[in-house]
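Here the complex is missing a single protein chain, while all its other protein chains stay put.
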Amino acid sequence: MSPRAVTVAAVIVVVGAALATAARSRAQTPPPPLPAPASGPSGDARRGADLYALHCASCHGATGRGTGDGIPLLGIGAAAMDFALSTGRMPLANPHQPMVRGRSTWTRGDIDALVAFVTSLAPGGPPIPAVYPAGGDLTRGQQIFAANCAPCHGTAGQGAAVGEGADAPDLYEATPVEIAEAVRIGPAPMPRFDAGVIDQYDLNSLVRYVLLLRAPADPGGFSLGHLGPVAEGFIAWVVGFAGLVVIIRLVGTTR
Amino acid sequence: MRPVERPVAAMLALSICGSLALVVVYAAGGQPQLEGVLLAVSLGALGAAIIAWALRLLPQEDVTDVREPEPSPPAVRAAATSALERGEEQLTGRRTLGRLLLGALAALVLVVFFPIRSLGPRPGRSMFHTEWQPGTFLIDGAGRRIRDGQLAAGSVITVFPEGHRGSPVSQALLIRVDPAELHLPPGRDTWAPKGHVAFSKICTHAGCPVGLYRAAAHQLLCPCHQSTFDVLRGAMPVFGPTTRALPQLPLQIDADGYLRATGDFSAPVGPGFWELS
Partner (left out) sequence: MIRRLVLWLDDRLGAASFARKALRKAFPDHWAFMLGEVAMYAYLALLVTGVFLTFFFTASGEDVVYQGSYAPLRGERMSAAYASVLQLSFDVRAGLVMRQIHHWAALVFVAAIVAHAMRVFFTGAFRRPREINWLIGTGLVLLAMAAGFTGYSLPDDLLSGTGIRIAYSVLLSIPVVGTWAAFLFFGGEFPAPVTIGRLLALHIMLLQGLILAALGLHLAIIWHQKHTQFRAPGRTENTVVGSPLWPNYAMKSAGLGLAVFAVLAALGGLVQINPVWLYGPYDPTTVSSPAQPDWYIGWLEGTLRLMPNWELRGFGHTIPEPFFPGVLVPGLLITVYALWPFIEQRLTGDRDVHHFLDRARDAPRRSGVGAAALTFVVLLTLAGSNDVMARFFGVPVETVTMVLRGVVLILPLVAGWVTYVVCRELKAAEGHPAAAWHAVRRGAGGGYIVEDEEG
């Protein structure tokens, strides 16, 4: 290896590292402000009926009793309706698609109208939960999260496979209300956590902690997607060890 | 300075700059990323300088070492073996003392076991029971008693025996299911009042908490090695390396509506061990 090559390599390393550091400090924007508490939707049920007939009735039935392609919606409750619509899980292009998060095609008014219409068909089901993250306690939130959520969604909320193809999604896009709705209704295959298990204060705390996980401080540097030892082992081999092999090839080659 | 020396000098200068910058960063309160990068610069530039020096500025010459053959010369070997044998004869000549010496060493081995024995308590029967007794109240992680109606179908909560909050051996999962769907093993008809079933939370494979509940499929999954248990059929294993069902905790609802155990788990909890029949 020529001294010139040594110089060039070192300069590349230093400049790259400096750029990386700069990029990191830019990425460390302050966490998003805690959103305002949700207000109960007060939609226009008649408009909801029209939307329902157009977009939902083919699978869920004209009167919400369900068909072979869609579950009955009678008594499902406002929270489940709002969750499915606002997270883009509904509507599905065809009924055999998996129900996963997507871009919601609805306006807020559409959702409110549909919720109002479907809940007017039959009572029951959890209402859209109120959540006040600012009123929660971060440490309590961490405890609730570790005990009830981390087993499936991962300690950093990064999501995980939970068997039989089921996926506990990451929690980085969910809004406070969506998080609270998921807790209360337990969208399949997730279990539900009623106020008897996670009370309002614990729910506020939990949501506050989940919001923090969207952009944790990561004081150690690049987070590797919070994938843990798998990603760390990969980096140790392909960056650390492989980099050192390049160096020993330069140092140890015969003249 | 000769041109051939310049890159080495530049590297050494860079190393000095890196070290000084690191001092400044540290004195200013420290910052992990800058600390790592500057340390890498000062060490890496120094290393690069030394390597470049070795490869470009030192005369490159080969030296040749002659190996000494591994076996020593025959005369030396003979002398060593005979010295060994002579000593052995001097020792083995005294038969009785030799045997006593072996006996003393054997007795000493017994002594070595005592400090090892002190390392932990006798296992005894502790692996066979938990803190659940007939009539013990179920409490949640905050210590509150669980009552009927608190859990909707599809809910799950980690419970402990009252007085033993957070107990690692007695921890259990209380799950509410539709009683009509339950197919518990024979003899457990009364163990799940109003669809409340409770199972040990410790995986019967390697002991991880079986923390993943897929409510829609009524299955519990252990994230460590993917042992999967069917809640509706008495937590029978349906996938993964485990061989045994999660032990079930028999429950009742008392006159005041509180959930209580009617006894200990249906089997020893946790992973298998030799004494388990």
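Order of writing sets the chain letters: A and B. Residues in each chain are counted from 1.
Throughout what follows, a contact is a pair of C-beta atoms (placed from the backbone, for glycine too) under 8 Å apart; a residue touches a chain by one contact, two chains touch by 3 or more.
Just so it is clear, the model here is predicted, and its values are computed rather than measured.
Novice: Which of these, A:Val115, A:Ala160 or A:Ile198, touches the one chain of the complex that we don't see?
Specialist: If we include the chain that is not displayed, A:Ala160 is the one touching it.
Novice: Out of B:Arg86, B:Arg117 or B:His183, which touches the unshown chain?
Specialist: Hidden-chain contact among the options goes to B:Arg117.
Novice: Going by the touch rule given at the top, which residues of subunit A touch the chain that is not shown?
Specialist: Residue positions of subunit A that touch the missing chain: 13, 17, 20-21, 138-139, 141-143, 146-147, 150-152, 154-156, 159-165, 167-168, 209, 212-213, 216, 218-224, 226-230, 232-237, 239-241, 243-245, 247-249, 251-255.
Novice: In the full complex, which residues of subunit B touch the absent chain?
Specialist: Its contact residues with the unshown chain are 26, 29-30, 32-37, 39-41, 43-44, 46-51, 53-55, 58, 60-67, 69-70, 116-117, 119-123, 126-127, 141, 158, 166, 168-169, 171, 201, 205-209, 211-212, 222-226, 228, 237, 239-243, 270-277.
One rule holds in what follows: only the chains that are shown with their structure count from here on.
Novice: Return the distance between the CA-based centres of subunit A and subunit B, expressed in whole Å.
Specialist: The mean C-alpha positions of subunit A and subunit B differ by 30 Å.
Novice: Across the complex, what residues on subunit B touch subunit A?
Specialist: Touching subunit A: residues 4, 6-8, 10-11, 14, 32-34, 36-37, 40-41, 44-45, 48-49, 51-52, 55-56, 60, 140-141, 149-152, 154-158, 175, 209, 211-217, 219, 221, 223, 226, 228, 239 of subunit B.
Novice: Which subunit A residues qualify as touching subunit B in the complex?
Specialist: Touching subunit B: residues 1-4, 6-7, 9-10, 13-14, 17-18, 20-21, 24, 147, 151-152, 160, 162-164, 166, 186, 188-194, 196-197, 219-221, 250-251, 255 of subunit A.
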